[in-house]
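There's a structure below that I have some questions on.
Only one protein chain is missing; all other protein chains are in place.
For reference, chains read A, B, C and D in written order, and residue numbers begin at 1 within each chain.
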Amino acid sequence: MRAVLLRDLRLAMRVGGGFGLAIMFFLIVAVLVALGVGPDVALLSDISSGILWVIALLACLLSLDRIFSLDYEDGTLDHLVIAPLPLESVVLAKATAHWLTTGLPLGLVSPLVGLMLGLPAEGYLWLVLSLALGTPALSVIGTFGAALTLGLKRGGLLLSVLILPLYVPTLIFGAEVARRGSIGIELQTPLWMLLGLSFGVVAILPFASAAVLRINLR
Amino acid sequence: MRAVLLRDLRLAMRVGGGFGLAIMFFLIVAVLVALGVGPDVALLSDISSGILWVIALLACLLSLDRIFSLDYEDGTLDHLVIAPLPLESVVLAKATAHWLTTGLPLGLVSPLVGLMLGLPAEGYLWLVLSLALGTPALSVIGTFGAALTLGLKRGGLLLSVLILPLYVPTLIFGAEVARRGSIGIELQTPLWMLLGLSFGVVAILPFASAAVLRINLR
Amino acid sequence: MFMVLSVQDLCIARSGQVLMTDVNFELAAGQALIFKGPNGLGKTTFLRVISGLQPALSGKIHAKEDSFAYTAHADGVKPSLTVAENLQFWADIFDNQNIDTALSAFGLNDLKSRFAGLLSAGQKRRLCLARMLISNRPVWVLDEPSVSLDTASVTQLEEVIKQHLQNGGAALIVTHGHLDLGPSCKTVNLGEYKSNRAVYGDGAEAFL
Amino acid sequence: MFMVLSVQDLCIARSGQVLMTDVNFELAAGQALIFKGPNGLGKTTFLRVISGLQPALSGKIHAKEDSFAYTAHADGVKPSLTVAENLQFWADIFDNQNIDTALSAFGLNDLKSRFAGLLSAGQKRRLCLARMLISNRPVWVLDEPSVSLDTASVTQLEEVIKQHLQNGGAALIVTHGHLDLGPSCKTVNLGEYKSNRAVYGDGAEAFL
Partner (left out) sequence: MSLWEYANPVKFLNLSGRVLPWVALLSAICLVVGLIWGFFFTPDDYRMGSTVKIIYIHVPAALMAINAWFMMLVASLIWLIRRHHVSALAAKAAAPVGLVMTLIALITGAIWGQPMWGTWWAWDPRLTSFLILFQFYIGYLALWKAIENPDSAADLTSILCIVGSVFAVLSRYAVNFWNQGLHQGASLSLDKEKNVANEFYHPLLFSIAGFVFLFLVLVLIGTRSEIRIRRASVIVARKIR
């Protein structure tokens, strides 16, 4: 499992450009949102935490497609199925690699983006916390979607349509934690929900993904 | 050129799911934005036209990757280079196919999304018009980026980082037309700028893309 | 003789079409079987079924768990990793720390630090075959291994397989070309098992 | 005799490494050349240079414009189009409305309406070769055309090439196997032109 993780990270670094590019991506999208919405600071600050969460979803989507498809096309996945390690751990390794190259950099850069969009000062801690708790769930759910659409070339849009509804609960609770944090009201409930959701998803969904992979490779 | 266009459309329909899925994608993203930002109608209506424009950009991004890369990987592009038709027209055909499967459905569904996000009634005409004028430019610019990153597997993020800055002028003028339209103030200047930009890009950039393709295939 | 694989009444299908029926054979340690048959007969499907990548329609396959190493038409090589990194990855997966013997067995030493995406077709094929040596698995399942290889490399490949057989391994090979593996190798014509029956899905009969 | 291609002092390179130097040959209408050479020598690069897909380092290639049709290692086949749709696309591109002769020449008639993604390796290769017939180009450039083909299909391929030669076409073929194309075919060993000189980038001299 470590080997799969390391290899995926190395591939991501070498071709995707890794961290640096991911961070750039978030910054640019934030700028675009600012440009699209207009320069009204009050408005931007109201929507900042929500928009950051939506950006997190979209960044996931942009990279999901490639979680399995490259390995599938060149036959590597077949070898991994035969190899002496459970498919569940391959799935988990890939989800982890995905998180390390999207969720983590997003979490790191989110204060900066918050600053650009005028997030109130109390909001930073909660924004980062909500992203840290929520993005692992996004990666794991995304892996499930990628497994479902394995082998459908150009599955990009289909994948989005399958996955985005599954992202709804995470998004709502995550954005709610960040939003409430930024205006300083009680946020226990969404925080616990987010935590529970994330743990549940990470613990259970990889089994479903592995099952789906097996069906698809049949 | 017609053959390339038809084939790309057929491939998009058959695997990507075509129009229906593209339209769903826009709806879903709009829902996500609402879920992220919160249910406050006044707030949503302020950002609606800007968000729609940002969604247009992101939908382009999600599909750009595949404009050339599939044809490159399986060697089809080599054959197209040798074939008796200018590479410029291949580029234009591919940009057209891309527009027909992203820009067009977005334009069609934008009034509905506007409705959901509470766009003021005066805004619809201008929103649709700005998208109709602007999205062709997005597709052509995107084709240029896809040509640049040809052959870089997992080029997704790199492509985004290269392309998004090029999208800035189109975005600014397009969103400005839609925004001014929705609050009913004068919008001649951004409208003409958008029109000029779009024409210029469509007329000139395919040559650059073809040149870039030739260099990348060398 | 010690049997590493025995296949009884195997029946395989793909997309609702039965391809072969009643395939029976046994494979002993130290033995190789070369399968021949026309394009589209179902040889690839057959090897995938035996390796456990696809379910059989009916029949039994007896083999120890984790005994197969498989080489497919597709190379399974990552263009953006170097040759050594590609092999090292599989070495990690299979808990086998020595990639040097595999590299030198297929003459890849000079190419060690080149990106796999820059290899020529034959070099890539050799890299893909080198994985067999790393897997440490007793039964090698090879789908047209000699494709794109020049004559010298084919000889190298034959040597490697022979060595594997001498060490008590076994091999199932599909090829359209010629491979000389000495006396411990038998050729089987799969064309004899061809079937034309159609099924559709695994419960197709239910629909009639 | 009418020359369709003449190559003078050709020198080819890839990634800053000169692969072959001073290649000279002429190809007449009705003639085929088979090139042989070890893996990684640069045969694929050589064919790509001749077809105009890559620039040569130096030397001259004389041929009429648009005279080449090229078959590569990669199949260039769209898995989600049917066999007929795949060919029809190229027929549209080359303004040649008849795909039936191409289909039947490679025994693809029965597979016409199957998705190309479901073809076996050899069937896919045949589809890829059928494109040559559709292109109507005089010089066929074939990079290991017989890979994955069974013996019957290899014979079919030989027939098709011979027919093409008789109709005044010509062919450049790289193969590691054996193709019997009759008397109008010569074999060239490319290994003789091998070079080990390194250059770096085509403007490299400027930096020395």
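FYI, contacts are C-beta pairs under 8 Å (C-beta built on N, C-alpha and C of every residue); 3 or more make two chains touch, one makes a residue touch a chain.
This is a predicted model, so every value here is computed, not measured.
Contact with the chain not shown here comes from a single listed residue; of B:6, B:82 or B:116, that residue is B:116.
Set against the missing chain, the residues A:133, A:158 or A:178 yield one that touches it, A:158. The missing chain lies against chain A, touching residues 144, 148-149, 152, 155, 158, 161-162, 164-166, 168-169, 172-173, 176, 189-190, 193, 197, 205, 208, 211-212, 215-216, 218. For chain B, the residues in touch with the chain missing from this view are 15, 17, 20-21, 24, 27-28, 31, 34-35, 38-41, 44, 115-116, 118.
Assume only the chains that are shown with their structure count from here on.
When chain centres are set by their Cα atoms, the one at the greatest distance from chain C is B.
For this pair, chain B with chain C, the centres built from the Cα atoms lie 45 Å apart.
Chain C has residues 73, 80 in contact with two or more other chains. The residues of chain B that reach two or more other chains are 11, 15, 153, listed in rising order.
Chain A makes touch with chain C in their complex at residues 2-4, 6-7, 10-11, 14-15, 73-76, 78-85, 217-218. Taken in their complex, chain C has these residues touching chain D: 15, 37-40, 42, 44, 73, 118-123, 126, 144, 147-153, 176-177. Interface of chain B with chain A (complex): residues 11-12, 15-17, 21-22, 24-25, 28-29, 31-33, 35-38, 43, 46-47, 50-51, 53-54, 57-58, 61-63, 65-66, 70, 152-158, 160-161, 164-165, 167-168, 171-172, 175, 179.
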